[in-house]
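What you see is the complex with one protein chain gone and the rest in place.
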Amino acid sequence: MSKVYVIGTGMIAFGKYPDRTLADIGWPSLREALLEAKVKPDSLDAIYCGTALGGMLAGQRVAKVLGLSGMPIINVENACSSSSSAMAQAFNAISSGRFDTVAIVGVEKLTKFGGGTLPLEAEDWENRQGMVMPALYAMRANRYMHEYGLTAKQLAEVSVKSHDHGALNPLAQIRKRVTLEEVMGARPVAGPFTLWHCCPTGDGSAAVILASEKIARQVKPDAVRIAASEVTSGKYTNGYRDMTTAELTVRGSHEAYEMAGIGPDDVDVAEIHDAFTIAELMYYEAFGWAKPGEAYGLLSSGATSLGGKIPVNPSGGLLSRGHPVGATGMAQAVEIVRQLEGRAGKHQVEGAKVGVTHATGGGVAGFDHGACSIHIFTT
Amino acid sequence: MSKVYVIGTGMIAFGKYPDRTLADIGWPSLREALLEAKVKPDSLDAIYCGTALGGMLAGQRVAKVLGLSGMPIINVENACSSSSSAMAQAFNAISSGRFDTVAIVGVEKLTKFGGGTLPLEAEDWENRQGMVMPALYAMRANRYMHEYGLTAKQLAEVSVKSHDHGALNPLAQIRKRVTLEEVMGARPVAGPFTLWHCCPTGDGSAAVILASEKIARQVKPDAVRIAASEVTSGKYTNGYRDMTTAELTVRGSHEAYEMAGIGPDDVDVAEIHDAFTIAELMYYEAFGWAKPGEAYGLLSSGATSLGGKIPVNPSGGLLSRGHPVGATGMAQAVEIVRQLEGRAGKHQVEGAKVGVTHATGGGVAGFDHGACSIHIFTT
Amino acid sequence: MSTSPEIVADAAMAAAEPCFVAPELIDASGGAPRLVAGKCKACGALSFPRAPVCAACLAQEIGVAHLASEGVLYSFATVHQAPRNWIVPYHLGYVDLTDGIRVLAHIDGEPKINGRVRLGVGRVGTSAEGTPLMSYVFTPVSGASA
Partner (left out) sequence: MSTSPEIVADAAMAAAEPCFVAPELIDASGGAPRLVAGKCKACGALSFPRAPVCAACLAQEIGVAHLASEGVLYSFATVHQAPRNWIVPYHLGYVDLTDGIRVLAHIDGEPKINGRVRLGVGRVGTSAEGTPLMSYVFTPVSGASA
């Protein structure tokens, strides 16, 4: 079993690029990662592409622009976890010894749907009753607020923290701070959420180059290592479910910690799936950084802000960096690798040695979520 | 590196199921494979789903109907090679030792597009100039006919052979024989192809359960082994290309033969990607069963018909069994495993010990094809 | 593709009548509406919507059963932004029925977490053709709390 290292990263600024093709949204990040890794394009053993809605052969379409062809190219779809699930396949292939150098690119163009809510799977019976993603998270929020006494104002503070971070990140889709009053006074989307409680839709791509121990030793001896690579799916029930806890992430994070041989206290920085404000709080608890019901206390202590004990979403997270579904996992990976290498710029977490990425999502009736992928990176 | 075995197979009759959801097209084959493998659903370590156009989280939607959830579920897209590429990921994960028991399901519902040609990727510049898949293959056919003197009547014989086989397969979409006159007199699609030169569109699913050596020894000591698992992509060029040879399949078959330690003469039975008549002939040559230009000689000798030296597409192939894109790879795998186990019924190839599956496709400008996946199975 | 005149006439007639979003989920034949579920003949597991195969035991004989018509509101959301056809804002909630099944439903009335709710039928939207769209809905039972 070879260890797996990250030898290159690339990412474009997330935003709205309606006039670019999916391929033209994708290749710049892959090019940047290749140049950073200093690997020759034809030395790639395989390319994995994560996209949720990019259409057929997205990886081939992106790669061909850079003249990359003739190697295995695998497209992976797992809703919001698409590119992180793709990375998990690459991780398996390298650790098995089959491949030495693999590129992963996450790419999405949501502006092709013309704005508004994303197309939902019409076969899902809940969607046919009017379910939308903000409503699913809003039900979690309302129940959590009911059980733990969290207020709407406290919930809104998550958004303020996120935008404080995003304002420092030149690759974020939303690069401005918002006040508590702005968050609370914005247009309602799904009570208790206003617009600023919800991640924006947009386009983007991000990429990393992974390498086996053999290659990493040659080209980048100090490369960040992937200590855990984990994908899992939600547990189905048509019965009662406690929606104040994220069953899928609780399970996934335990498995990832075990694989990496670390615990919650060892994490220095994390990029987690804050698609809506409540999600960030619930995931503090799912990852073991706060006890059930105590996530707001952690937030308000400043521990999860830049300068705190465990900064969460220093990039701005989904709420500010943006969430082009299939690209999110790789954007998180790029952020964490650059953090651990000390080159995150204005949103650098000083001295970070262990980082976590977490992408989960996909609304399917009866599930917490359809998929969840967690990776742990170490210097 | 664990060896990888097939311990269960399942497949529904391919056809048109416009009133069924994708999930309801998918679960019966997965259920059959699970029951055949006699594994408990909760002993599955992972599920891989291959679909090209099934939408988000197809694997999760199929699996949940059978109560399968909580394990990694990965959706793989690679056009016509979607489910065979999914199987290749499962193969890697088992051979690396990470998983012991994995299900792969291929599923597609093409009737949701209302018949006619499938939606093409509008971003591809050739598609915007009027390219359609039959035209791509028809250009291969016309050039091949020009170079080697193959006649339209000879080409039509491929379809007759295919339908002779499909008529014997209760799971085939088209279960009737056609005459040479019927093939040649049918409605023209893209000269030189008439309707019977082209695979039908439809719906379908197929599934297999793979196991590590450790598990296979316990539950099925005589299980068929996967001796080679290979995915590759076409080599891009915007220059001249010899379209009478299938560059991608030539390269992929060499790699697969090498991995399995066998040669063309060792193959007893094959399921290859005969999306159009010319494809079958070109792939005889790509796999080394005939020299360039001599594929028709092999066909007319009867060698590739049932009872011949190397029966190709005993199931009826794409032309007769049907081609619900993402399900094709698993349908081929189910067919070959049942052939090697001597339970293929009326289209049994007697004494077959080595079988090949081959799914390739995806029209992207500048490529032979976007993807190709080849597997070699042995008793 | 051309549409035959007969079919156009049918569609126009249908458009005059309210139409159910998911008619297979509701049985109103006995007067009061009931939610239609599946019940496995082998192991008794309930499925909603009625499944073609049992997720608990993989058996394929699934009978028809009615779900309980009362329950408790587990949580809700007030949706302001939704795909066309829905009348916004609307309350959407998870109802924990007394028989152990959780059902997503429109809540017709002021939603209250842990409040008791009862099954009914109501209008939830308008189709692209202007037809009222109906579905099962749950109505808070006034003053009651579980």
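Note that the chains are named A, B and C in the order they appear, and that numbering of residues resets to 1 at the start of each chain.
The criterion applied here is as follows: a residue touches a chain if its C-beta (ideal position, glycine included) is under 8 Å from a C-beta of that chain, and two chains touch if they have at least 3 such contacts.
Treat the numbers as computed from the prediction; the structure is a model and nothing was measured.
Although it is not drawn here, the omitted chain touches the following shown chains in the complete assembly: A, B.
Considering the full assembly, B:R241 is the residue among B:K112, B:R241 or B:K353 that touches the omitted chain. Of the options A:I12, A:L34, A:I47 or A:A256, the residue whose C-beta touches the omitted chain is A:L34. Considering the full assembly, B:P188 is the residue among B:P18, B:G149, B:P188 or B:G261 that touches the omitted chain. From the options B:P134, B:P200 or B:P311, the residue with contact to the unseen chain in the full assembly is B:P134.
Although one chain is not displayed, its contacts with chain B can still be listed: residues 116-117, 120, 125-126, 128-132, 134-136, 138-143, 146, 187-191, 236-241, 243, 365.
Along chain A, the points of touch with the absent chain fall at residues 24, 27-28, 31, 34-35, 41, 64-67, 114.
Throughout what follows, only the chains that are shown with their structure count from here on.
Rounded to whole angstrom, the centroid-to-centroid distance between chain A and chain B, based on C-alpha atoms, equals 34 Å.
One finds 34 Å separating the Cα centroids of chain A and chain C. Looking at chain A, residues 236 sit in touch with two or more other chains.
Multi-chain contact residues of chain C (touching two or more other chains): 55.
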